[in-house]
Structure formats: C-alpha cells, structure tokens
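Note that this complex is displayed minus one protein chain, with the remaining chains in position.
Note that the chains take the letters A and B in the order they are written out, and that residue 1 is the start of every chain.
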Amino acid sequence: MSEHSSSSPLKMYFAVFFALLAGTGLTVFAATLDLGPFNAPVALTIATVKATLVALFFMHVWHASEKLTKLVVIGALFFLLLLLGLTMTDYATRPWS
Amino acid sequence: MPDSTAVGLHHEEQHHPELLHHFADPQQQRDASSLGMWVFLATEIMFFGGLFCAYLIYRRWYFGDFAAASKSIDMALGATNTAVLICSSLTVVLAVWAAQTARRTLLLASLAITMLLGLTFLGIKGVEYKQKFDEHHVPGASFSFDHEEIPGHPGQYANPAHAQIFFSLYFVMTGLHALHMIIGLGIFLWLFLAAWRGRFTPEYNTPIEIGGLYWHFVDIVWIYLFPLLYLIDRHA
Partner (left out) sequence: MSMEIAIPKPVERENYLNKEYGVWSWLLTTDHKRIALLYLISITFFFFIGGFFALLIRLELLTPAGDLVQADTYNKLFTQHGMVMIFFFLIPSIPAVLGNFLVPMMIGAKDLAFPRINLLSWYLYIIGGVMMLHCMLIGGVDTGWTFYAPFSTNFTNSNFIEAGLAIFVAGFSSILTGLNFVVTIHRMRAPGLTWSRLPLFIWAHYATSIIQLLGTPVIAVTIVLVAAERGLHLGIFDPKLGGDPLLFQHLFWFYSHPAVYIMILPAMGVVTEIIACFSRKRIFGYSFVAFSSIAIAVFGFLVWAHHMFVAGMSVYAALVFSFLSYAVALPSAIKVFNWTATLYKGSIHYDAPMLYAFGFLGLFTIGGLTGLFLAALGIDVHVTDTYFVVAHFHYIMVGGAVMGYLGGMHFWWPKISGRLYPEGWARLAALIVFIGFNLTFFPQFLLGYLGMPRRYYDYSHMPEFQVLNVLSTAGATVLGVGYLLPMVYFLWSMRYGKPASDNPWNAAGLEWKTASPPPTFNFDEEPIVTWEAYNYEELDAPHKQEVPVAR
C-alpha cells in the first residue's frame, strides 16, 4: 500500500523468490536422506517456512496489512488445528489400532 | 438515484468512477474487498483442511503402503511444478507492484506470464495423470498395485487396497487444487482484459491485489501437497 522507495519491494520479492526455490530444492534433497522418524517433520517444517514466506511477503501480511488480517489467518489455522487435533484424539487413542 | 436521498451521504467528495455507491470512500472499499478475500481464504483453509485430515489419518495407519504408492509418482514432475508455481507467485507480486506504480507493460506482461505458468502447471499435471492412468493407478475397477515393495522393507508388498486409498486422496487433493488453478486462470484472464482496457491505476488496483492473494493461496496449498504426496519415504 505504502509507496516508499520503489526498488526495495523488488529486492525483497526476488529474495523471497530465490528462498522459495532453494526451499524446494532442499525439501527434495532432504527427502532422499534417511532421517529416521524426522523425514516428515523436516519436510513439513520446510513447507511451513515456504508458506510463511509467501504469506508474509508476497501476500503482504508482514508489511502493509493490519492486525485484522493476521487475526483472520491465525484464526483459520487455529480452527484447522482443532479439526486435525480433536479428530486425532479419537484415532490416537483407539485401543485396537 | 434521486438526489434528494443522496444529499448528505457523500458530502463534497469527488467520486472516483470505481467507487461503489454504498461505500463512504475508496479506502473503505479497498479494506472491505481485501478483508473479504482473506475471509474467503480462511474458508479455503478449512476446505482443504478436511482433505488433510483424511490424509493424516490414513497415512498414520498405512504408512508403508502410502510410501510405496507415493514412490510411484514422478517426483521430478512434482518438483518442476513446484518451481513453476513459485515463479508464477513472483510474477503475481510483480503485477501488483506494476499496477501500483502505473507500469502498464510490466503489468500486462506479468499477468500474461502468470497465466502461461498456470497453464504449464496444468499441462505437467496432465502428463502426470496420464502416467498414472497408463500404470493402472487410477482407483476403480481396473486399479492394480500388485507386487509393489514397501520402501525399506524388501520382500514386503504394499496392500493394493490401502494404496488405492492413497491414490484416491492423491487424485482428490491434486484435482481440487487443479480446479482452483483453473478458477485462478479465469480470474487472471479477467484481470488481464481489464488491465488491457486500462482500468487499473495506482489509486484503483484492488482486483489485482485480491486476485493475487487467491493465487498465492493456491500456491501455498501446493507447497504442502508436494512433500505430502510426492515425498513420503523417498530415501529407501
């Protein structure tokens, strides 16, 4: 929204872009390593970092947006966690599976 | 609209042509549109959330079968598509920036390249679906996934029924994602035509901004789909 120095967002956009590409390479590479139980957490962590970069910088949650936008994002993620978490209370505690 | 009812509503403001009658000023209109898109994206999170929930449960139950099925998908195509979408996200932010700074050529070029990248994504996706079809990995009557080893467990074969659940989820998740891509392409075609007619100015570019939000969201979904569907236990 704010139009300060016109070149700075471009630098930031390209930096994020290369970080995302690097993250993609990293996640493919990490998948070929045997990390024992940590393959999935590593893959999801990289994905979350990438998604956060997109949200914060490409979707301007970091700079130009107000608190309400952040609230909407955090609120939706909270309810997503409720869906996954409370469903898991069932699946994680079934004695027969 | 008779002037008698309008008196006192918008005092001495000069009317921007894109300002709709029920908003007090352009700022309010922009804020409303942007919030509207964010709220819509929140519903989209829950929409895909249901799928992730199903995925999570079955992956926990049938990890080996999921790993074997995942290994049969072409990782290179998935990784290429990830890169394609990241490039398109870059062109989208460039389009927003171009609209805000009145760079018409850059705006049109960014929108056009975004669409091209979107089509490329769908094309690669089509190649991938064709492979799955040829390998009889499409769930249904002619599905077959026999004698596929579970990665890391030589001599143990994946249960075809459980693999079929994986491929069902694979097709539903990537299919719904692709549907969102197609809708995104429609939005961007509309944006391109509007930009061509010169509708967007530094004062009025909300459609590009919120269309971009949608595109980035679809990108984020893919950022999760890629490791979850393509990269289960690749190392063994």
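Observations
In the analysis below, contacts are C-beta pairs under 8 Å (C-beta built on N, C-alpha and C of every residue); 3 or more make two chains touch, one makes a residue touch a chain.
The structure presented is a predicted model; accordingly, all values stated were derived computationally and were not measured.
The missing chain, though absent from the view, touches A, B when the full complex is examined.
Summary of contacts with the chain left out: across B:E18, B:D31, B:D74 or B:E149, the touching residue is B:D31. Listed for chain A, the residues touching the missing chain in the whole complex are 68, 76, 79, 82-83, 86-87, 89-95.
Not every partner is drawn; the one left out touches chain B at residues 1-2, 4-6, 8-9, 20-22, 24, 28, 31-32, 35-36, 39-40, 42-44, 46-51, 53-54, 57-58, 61-62, 139-141, 159, 161-162, 164-165, 168-169, 171-172, 176.
Criterion: only the chains that are shown with their structure count from here on.
Distance between chain A and chain B, defined via averaged C-alpha coordinates, is recorded as 15 Å.
The touching residues of chain A, when paired with chain B in their complex, are 3, 6, 9-10, 13-14, 17, 20-21, 24, 27-28, 31-35, 39-40, 43-44, 46-47, 50-51, 54-55, 58-59, 65, 68-69, 72-73, 75-77, 79-80, 83-84, 87-88, 91, 97.
Every residue of chain B that touches chain A in the complex is listed here, in rising order: 34-35, 38-39, 41-42, 45-46, 49-50, 52-53, 56-57, 60-61, 75, 79, 82-83, 86-87, 89-90, 92-94, 97, 100-101, 202, 212-213, 216-217, 219-220, 223-224, 226-228, 231-236.
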